[in-house]
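Missing here is one protein chain; the remaining ones are kept as they sit in the complex.
As written, the chain order gives the labels A and B, with residue 1 at the start of each chain.
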Amino acid sequence: MLVATDIHRHFEGMRAVDGVSLEVRPGKITGLIGPNGAGKSTFLAVLAGTLPATSGTIVFDGEDITRLPAYMRARRRLVRTFQLPSEFARLTVLENLLVAAPKHRGDSLFGALMGKRYWIDDERRLVGEARALLKQFGMSAKESDYAGTMSGGQKRLIEIMRALMLHPRLLLLDEPMSGVHPKIVEEIQHYLEDLRAEGLTILMVEHELHMVDRLCDTVVVMAQGKVIGSGTMSSLRRQPEIVDAYLVG
Amino acid sequence: MELYVAALGFGLISVSVIAIAAVGFTMQFGITNMINLAYGEVMIVCAYVAFYVNQAGVNVWAAMIAAALAGAVLSFLLNRFLYAPFQRKGTNLIGMVIISLAASLMIANILLPIVGYGTSAYQMDQGQLLRWNGLVLTVAQIAIIVVAALMMLAIHGLLRYTRLGKAMRATAANPTLARNCGIPTQRVIDVVWLITGALCGVAGVVAGMNSENFSVASGAGYLITIIAAAVLGGAGQPYGAMIGALIIGIVTELSAAAIAPEYKEVVAFGILVLVMVLRPQGLLAKRGALAAAG
Partner (left out) sequence: MNTYYATTLVVYAGVDIIACLALNLQFGVSGIVNFSFIVFQSVGAYTAAVLSMPPDTANGGYQIYVGGFQLPFPIPWIGGALAGGLLAIPVGLVVLRKLRSDYQAISLLVLSVIVNSVITNARPFLNGAAGIAQVPGPFSDQVDPLTQSYQLLYVGLTVPCVLLVWLVASRIVNSPFGRSLRAMREHELAASALGKNPVQLKMTIFIVGGVIGGLSGAILVGYIAVWAPSEWLYPETIILFAAVIVGGRGNNLGAILGALLVPVGFFEATRLIPPTIGGWVPPPNLIPAMEWVAIGLLIIGFLWFRPEGVRPEARRVFEGGPDLE
C-alpha cells in the first residue's frame, strides 16, 4: 500500500532519518519502534507530509506522493495523528470531528456565502456520522464540551475519531498510547483491532512494547535514523543486536 | 563616487548606532523569547532623559550615563511587571507581541504630554571635521563609532569570559536545564534586561546625536531598522545582530545616497522581508540563542 524508499531527512546538520526504506502492507498493523531519538516520529512526519523529505520517494497506492503537502495526502486518505495533544481546543468535541469531514458543500467561501440551505444536508449527514463514531467510542455525552477540557485519553480518542471521519486508507499513529491512562490504553487497543478487522491499514510508532507485541503484525526497528531490523516481535527478540540496541526483556 | 564614499562614512555611524541597539534587542529575544516592540520607545525615553540632563548643563556624553541607567531600570521593570507575568500565565507568542505593542503605545503617549510633540536636539560640540580618503566625519561621530566598538567588545567579553556570560548563554539555550544545573535563571534574566536596557539607553542617545533632531515619533523608525538587523543576523544571536547592523547600516546609507534619504527605512524593510521569506532563521542560525560564534 505504501512504499517508502531511501528516505533521508537532514536538518541543521542532523541526520534524523538516514536512508530508511519501508513497506506497509494493506490490512495490517505495522509497528515502528526504537530508542528515543531514533527518528521514528520524524519519519512518520515525512510520510505524512508534515516535514519534507530531503531525498527519497514515497509511493502510496501506486502514486508518487513525495512532493505532496500534508493536506493533499490527507485528502488522499493518508491520515496521521500527533504525539502531543492536538485537539482544536475551543471547538466542541463534535465540531472537532466535523472539521475532518471531506467534501462538505459548506467548506468553501462560496458555500458559506450561499447560506445554510446550501450545505445543511451535508451537515446533517456528517453530524450523523460523527455521532455514530462518538457512540462507538463512548463519548456521546461529551459532544458539546470544549475539546480543550477533555482528559489526555479523551483527547487521544478525539484525534483517532477525527482521523476516522476521513475514511482513511492508511492511518499513521504517532505514539497513540503515550500519556494515556492504562484503562483507556486497553480501549484503544480494542478499537485498533476492530479497525484492522474492518480492513484499515495502520502504521504505528509506539514505545509500549507490550502493546506492540499484541497488536502489530509486523514490526520495524529504527535506531539512529536507520532501520536495524524488521519482522515479527518474536523474531526480533531473537536477534541479539536488536535486543542490545533497544529491547529490554 | 565621492558621494558614495561619504555615504560609507555615514554608514559606519549608522552601523554603530544600530549595532548597540540591535544587540540589546536581540539579547532580550534570546533570553526571554520576547520580541520587545517597546524597545524603540524606551530608546526615546532615554534620549529625552539625556536631553534634560544635557539642558541642565551637563555634557551630553556624561548625560549618556543617566540615559543608560534610565534604560536599565525601565527595561527591567517592563519585563518584571508586564512581560514576565503574562509569559508565566502561558500567553502565546502573538499575545506577547500584542502586549509589547500596547506597552510601546502607552510609553510613547505618556511621554508625549511631558516632552511635547516637537523635535529636540542635544547641545553638543560636534568637534572638528576630519577627512580621510573621501570619508568625512566629525570627532563626535568618530566617538560614536568608538563607543559602539567598545560596547561590542564588552558584550563579547561578557558572553565569552565571565561566569555571568556563561549563565546567560545557558539560560537562553535551555532554561529548565540551566535551572537544574543550579543557575539562578530568574536573576540571570533580570540582569540581562538591566544590561540590554542600558544598551537601549545608550543607543537612544547615540541615535539622537546622529540625527539633527529627534522626537517621540522617531521610535517607530528606529524599531524597524533594529528588527531588520536582528532578524537578518539571526534572532537571539548577539554576534548576528552585529553583522546585521553592519549590513543594514551600510546598505541603507548607500541606498540613501543612490535613491533618496527618506526611503532608508523602506530599504531596511525590504531587507527584512527578504530575510524572513528566504532565510527566516537569519545568517547565524544556530541552536540555542546567545551561543558564541565558533
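Operating definition for what follows: a residue touches a chain if its C-beta (ideal position, glycine included) is under 8 Å from a C-beta of that chain, and two chains touch if they have at least 3 such contacts.
What you see is a predicted model; the values in this text were computed from it and never measured.
**Student:** Among the chains present, which touch the one that was left out?
**Tutor:** Among the chains that are shown, those touched by the missing chain are A, B.
**Student:** In the complete assembly, which of B:L3, B:L105 or B:V139 touches the absent chain?
**Tutor:** Of all options in B:L3, B:L105 or B:V139, contact with the hidden chain holds for B:L105.
**Student:** Touching the left-out chain: which of A:F60, A:W119 or A:Y191?
**Tutor:** Reading the full complex, the residue touching the unseen chain is A:W119.
**Student:** Quick one: say which of A:I7, A:V79 or A:M177 touches the chain that got left out.
**Tutor:** Residue touching the absent chain, from the options given: A:V79.
**Student:** Of the residues in chain A, which ones touch the absent chain?
**Tutor:** 48, 50, 69-72, 74-75, 79-82, 86-92, 94-96, 98-102, 104, 106-109, 111-116, 119, 122-123, 127, 131, 140-141, 143-144, 146, 159, 162-163, 166
**Student:** Under the stated touch rule, tell me which residues of chain B contact the chain that is not displayed.
**Tutor:** Against the left-out chain, chain B lists 35, 37, 82, 85-86, 89, 91, 93-99, 101-103, 105-106, 108-110, 112-113, 117, 220-221, 224, 227, 231, 260, 262-263, 265-266, 269, 272-273, 276-277, 280.
One rule holds in what follows: only the chains that are shown with their structure count from here on.
**Student:** Cα centroid separation between chain A and chain B, in whole Å?
**Tutor:** 46
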